[in-house]
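Every protein chain except one is present and positioned as in the full complex.
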Amino acid sequence: MPLLQINSIKKSFGGLKAVKDVSFSIERNEIVSVVGPNGAGKTTLFNLLTGFIKPDSGEITMNGRRIEGCNPETVCRAGFVRTFQSSRVFPNMSVLDNVTIGALSRCNDVASARREALSIFDFFGSRLHDYSDRAAGTLSWANRTRVEIARALACHPTLIGLDEPTAGMNPAETNEISELIVKLRTEGVTVLVIEHDMSLVMRVSDRIVVLHHGELLMQGTPPEVRGNAKVMEAYLGNGSSSTAN
Amino acid sequence: MNTNTISTRIQPSLQAASLGRTVTLWVIIVGALYITASRLTDEHLVDLMFQIMLAASLAGAWNIVGGFGGQIALGHAAFFGIGAYTSTILFQHYHLTPWIGMLAGALFAALLATLIGAVTLRLRGPFFAMTTVAFTELVRIIVKNWDSLTGGTRGLWIPWEPNPWNFSFSDRNSYLLVAVTLAVLVFSTTAIMAKTKLGFLLNALREDADAARSVGVKATRARLISFAISAAFVALGGTLYAQYSLSIDPTSVLSFDISIQMALMSAVGGLGTVIGPALGAIAAVTSSSLLRGWFGGELGALHLLLYGVLFILVMLYARGGLLGMAINVKKRLTRRFGQGQSDV
Partner (left out) sequence: MDIFLQLLLSGLLLGGVYGLLSLGLTLVFGVTRIVNFAHGEFVMLGMYLTYFLWQLGFDPYLAAPVVFFACFAVGVVTQHLLLRKTLTMPHLVQVFVTLGISVVMQAGAQLLFTSNFYFVRPSYGNAMVEIGNIRLPLTTIIAAVLALIGTALVHLFLKKTHTGAAIRATAQDPYAANVVGIEIKTVYAVTFGVGIGCAGLAGALLAPIYPVYPTVGLAYSLISFVVVVLGGLGSLPGALIGGLVVGLLETFSAYYISPEAKEATYFTIFIIVLLLRPAGLLGLRGSETMGANH
């Protein structure tokens, strides 16, 4: 049984069909990326999966448990935790407190949540330890992304969803984050990445799902996607004339 | 790795030390308040201190929802009024002592807050604010028109027959001791909340509700609990006000001004901090009293004018409020002198 199973999920806003009949699944311990040009419906799909938007129809099953239409906190408790585009940390709270909030989803007292948070810091080397008491809003983008990932990990997810984790980062930072993504898998976490930037996706993914105009264009391994004519066309061909936002 | 072992080892011991210091400080402050409250003889000063304690309690209670949770609640006058009317009506109609009436009022306010919260807390920012204002107006209109129960616009009078069992005292100091107790209760609760799960969750919801929910924070639950606690405290304040002033009417306990005052004092003192609202209340009540003393009742609005200006300035330039400013000054001082020490 796949970890996450999506069956003909649909969502429209007024007349605009943002996601039309998308189905795919994610196996345990995979790194799957969802890509597509702007307006392909990636963000809408991600919001549908994580409970921020309710689908018009379709099923989402996480670990055999139906989660479509559930609220975000329930999706988190089902083991699926997400991050946000342009890193939404709690800006005025310390890095430690940010991660503590994640840990509080599983324990009731702050002291043990703190210990839990500190143990998660180790995963990031000295990066987060050094900034433990700093307000998260004052960190660099790359470190904010780390804080967000740490906060998510503190919930002990089986599946972590990253929404454009390298947006606005320089190549060195992008490299570090892609190493981090690969490292997440070694910890036994399955990863779903929503990305615009193909180079990152090609490097880290086991499998890539391509969305275009709210539909599943194709899915396959990075080499399969790279060689696919339809994908090239979606990205380059008529993309400019038909990116209906 | 090294950093980790050090920080995990140091953190708890540091916390324990600072916790001990905080508790000691707290006990000293509380002790001093009780001693002052029982020894103070000047009628005017007793009254001033009573006003400060009541205002601090209300601002502190509002701060739980508005400061910690970041919810723009502008309808807390409703809970104040509910507290005042519930205990007074129960006493006049059923001869129930206001001590129990006070708890009944708090319970009623908490239930109502939960009910209102369940349907309005999903609204965001300004929409939530407008709904809370409308809700208070609705309560005021009901009270104003339910003449047989509430005395309508005339309000209700509480006969002054000193009897401690009926929450009626021959001296003002006793009322003041009750007010101190309420303030201690409110601020102890906030202090504990700030260090425990609920406070953390509320802070996270204020900073970014979506992000908080994505890591499992049960937003509605946390907000409802905070709303109910806050409403209950404000209702206790309502009964205290009623017993002290011996008369209540829709204008004195249910007007929009009361809601604004709680928010104003809390924000000027320092939103989302434990003792900020107390500082805001001290500043507001003393400045109001001083200005009234200097200029007489005619220029009473001068205080409101100055306080309004201060409020706008704090919001625009110093959102940490008075407490935030004090902390900044302290930081600057310790940086200057602390640096010198470490060099030596």
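Quick notes on this one:
Per-chain residue numbering starts at 1, and chain names A and B are given in the order in which the chains are listed.
Methods note: a contact is a pair of C-beta atoms (placed from the backbone, for glycine too) under 8 Å apart; a residue touches a chain by one contact, two chains touch by 3 or more.
These figures come from a predicted structure and were not determined experimentally.
Checked against the hidden chain, the listed residues B:Ile100, B:Ala134 or B:Leu333 yield one contact partner: B:Ala134. Among the residues B:Ile192, B:Leu246, B:Leu299 or B:Val329, only B:Leu299 touches the chain that is left out of the figure. Across B:Leu96, B:Leu123 or B:Ala191, the residue that sits in touch with the chain not pictured is B:Leu123. Listed by residue number, the positions of subunit B touching the unshown chain are 66, 70, 72, 74, 119-120, 122-127, 129-131, 133-135, 137-138, 141-142, 144-145, 209-210, 256, 260, 263-264, 267, 271, 299-305, 307-309, 311-312, 315-316, 319.
Here is the rule we go by: only the chains that are shown with their structure count from here on.
Interface residues of subunit A facing subunit B in the complex, by the touch rule stated above, are 50, 52, 71-73, 76-77, 81-84, 88-93, 97, 100-102, 104-106, 108-111, 113-115, 118, 121-122, 126, 129-130, 132, 148, 151-152, 154-155. Interface residues of subunit B facing subunit A in the complex, by the touch rule stated above, are 1, 3-4, 7-8, 11-12, 15, 195-197, 200-201, 203-204, 207-208, 210-219.
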